[in-house]
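Every protein chain except one is present and positioned as in the full complex.
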Amino acid sequence: MQPIPIIGAYLSAANAPGGVMLPEFYNQLGAMHGTIMVFMGVVPLAVGGFGNFVMPLQIGAPDMAFPRINMASYWAYFVGGVVMLASFFLPGGAANSGWTSYVPLAVTATVGQTWWLLGMVLLITSSLLGSLNFIVTIFQLRAPGLTFMRLPIFVWLQLVTAYLLLLAFPPLEAAAVLQLMDRVAGTSFFLPSGLVVSGQILGNSGGGNPLLWQHLFWFLAHPEVYVLILPAMGIVAEVLANNIRKPLWGYKPVVYSAIFLGFMSFVVWAHHMFLTGMGTTMSAFFQTTTMIISIPSVVILTSLFLSLWGASIRFTTPMLFALAFLPMFGIGGLTGLPLGLAPTDIHLHDTYYVIGHFHYVVAPGTLFALFAGIYYWFPKATGRYMNELLGKIHFWGSFVCINIVFFPMFIQGLAGMNRRLYDGGIQYAHAQTAAKWNMPMGHAAFALWAFQLFFIFNFFWSIKKGRRSPSNAWDATTLEWAAAPSPPPHGNFPEPPVVYREAYEYSVPGHPRDFTPQNEPETKRDK
Amino acid sequence: MTEHGSHDVGIYYKVFGALLVFTVITVAVNRVHLAIPLAVTVALIIAVTKGSLVASFFMHLISESNQIYRVLVLTAIFFFFLMFLPLLGLFSTPAGTEHRSPLTPATHATAEGHH
Partner (left out) sequence: MDIPYTVTARPDTGLYNGKLGIWLFLASEVMLFGALFSSYLLLRVGAEVWPRGETILNIPMAFLNTVILISSSVTMVLAWASLKMNQFQKARWCLIGTFLLASGFLVVKFFEYSEKFAHGLAPKTNTFLAIYFTLTGLHGLHVVGGMVVMAFLFGPGAKMWRVAPERYTNRVEITGLYWHFVDLVWIFLFPVLYLL
């Protein structure tokens, strides 16, 4: 096996002798990559970051409803994050049982798993406090005149997301407590009787059910997928509406689809468990719900696509990212269908196909939407634009590279290459031909990293030196642009805004400008 | 502050009495040693009644805003899914397999003997 180029030389001999990773270390990286990106990366950024900054501005609120709970939520997240990251320095390293922490493997794993559970309890508490704050803020602090059907899509999707966090996370908290009991107090919630580990019968009381963990975990983790994607769709809807200069096509279908999507996401979880010895009744039920839940996603995506029809599109950097989101999320979503049907899932389960599917949803999907959001709301937060040229280099570089990284995973997965093998399963005959893709994927990953440098430089440079922007930097209709200065002061608005119209009144015939802000009073022309 | 000048607290004592009575009943029923399915049914009916009394009167759900009802209905639905869908997995298995009791009682006894 070849050592990892460049980076391999800097890894410690204990983890990667001669630059070749040991399986134990690879497992830690795999488990922690998933945990960090999902629970400490995307959710805090999409909900805690964008939600916290943009949502109160868009509804005309001076702040979140409970500022101190907001703070508590942040610190719970911070401590949880520190616990997670510190676990790398424990004997045996960080958690290494996959981000799903399946039992019994996780119960018998090294001490890093205990820290993982403690970290998860803190992160879950953080999400919980944050989500109830979001719901209360949206219900209670909307500006006068801002009825629900006048809310920007982003706020709607944050509301649905908050409900998912509120009601889906506690079962994982319960599951984490049970697994903690199994690891610390010696109970057997997840351990069957007579479990044999390394040739020895484990001295546990037995009688537990390993599938119980999977049920509780996926009860959270499937809604979690929608927690990752809904705020991203919201950002894309905002950026799109602003840059097509016409009302979004199908506001109401999008809203109702999102609500339906949120509801259905609670009854699809066992499609992750088709290989656990599931009978036809149960698998038929979950296949059906899974097919049903794909419909609202398609409605939302179609509405966004159709909005482009006949528009005079401004190809700004945020718009490029938002546009790229549409086909990328489309690929991610459509490749999910074979995974939701038991016959195909049995072949594809735990192969790179799954990795490719999920990463198309969250990497060129959610992450691109988050980039769109950063470029779009940067002038609101700082009063300056980000550099367009650097932004476009960042976009095109990322767009090309990210597809080279993830698309071959579908080919590898269809060939049967398994995930979670430190050597990529090269000892198996079926991986011999598919493994050759690893090389271009690896190079593209390095290049992808290099293109992010453009973004990082652009971000910090623009804070100080970027072109100054007016308070309504993009000629937008929503309140955060129309009524608040950039950056917004403490209390957000100089005077509380009043709303008179719907969220996306762009290019309304007879109006002097091609946008009519939500807080512009009705005139005779409107009648 | 005096919007409810004379707050009716009588109802709270009545509910208190009812809760005590139901607690005594549920313990008394237990002493009769009903068969498990019947015992579960009776105990749960009593518990749900007691719970409803607490929620309706102490938590004032009986005259709460619609907003709260909507939240609770949603929670109740998901609670139902969470309670019973995993259970379905225990009974819906491919022909010839079973999730229950992976070991025969005999081997189970030897496994027990190890600790």
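For reference, chains read A and B in written order, and residue numbers begin at 1 within each chain.
Definition applied: a contact is a pair of C-beta atoms (placed from the backbone, for glycine too) under 8 Å apart; a residue touches a chain by one contact, two chains touch by 3 or more.
Everything numeric in this text was worked out from a predicted model, so none of it was measured.
The residue from A:34, A:170 or A:194 that touches the chain not shown here is A:170. The chain not displayed touches chain B at residues 1-7, 9, 12-13, 15-16, 19-20, 23, 26-27, 30, 36, 39-40, 43-44, 46-47, 50-51, 54-55, 57-59, 65-68, 71-72, 74-75, 78-79, 82-83, 86-87, 90, 99-101, 105, 108. On the side of chain A, the interface with the absent chain consists of residues 61-63, 65-67, 69, 128, 131-133, 135-136, 139-141, 166-171, 173-175, 177-178, 181, 185-189, 204-209, 212, 215-216, 219, 490-491, using the contact rule stated above.
The rule is simple: only the chains that are shown with their structure count from here on.
On the side of chain A, the complex with chain B involves touching residues 139, 163, 167-168, 171, 192-194, 201, 203-206, 209, 211-212, 215-216, 219, 266-267, 270, 273, 276-283, 285. Within the complex, the chain B residues that touch chain A are 67, 74-75, 78, 81-82, 85-86, 88-89, 91-94, 97, 99, 102-103, 107-108, 111-112, 114-115.
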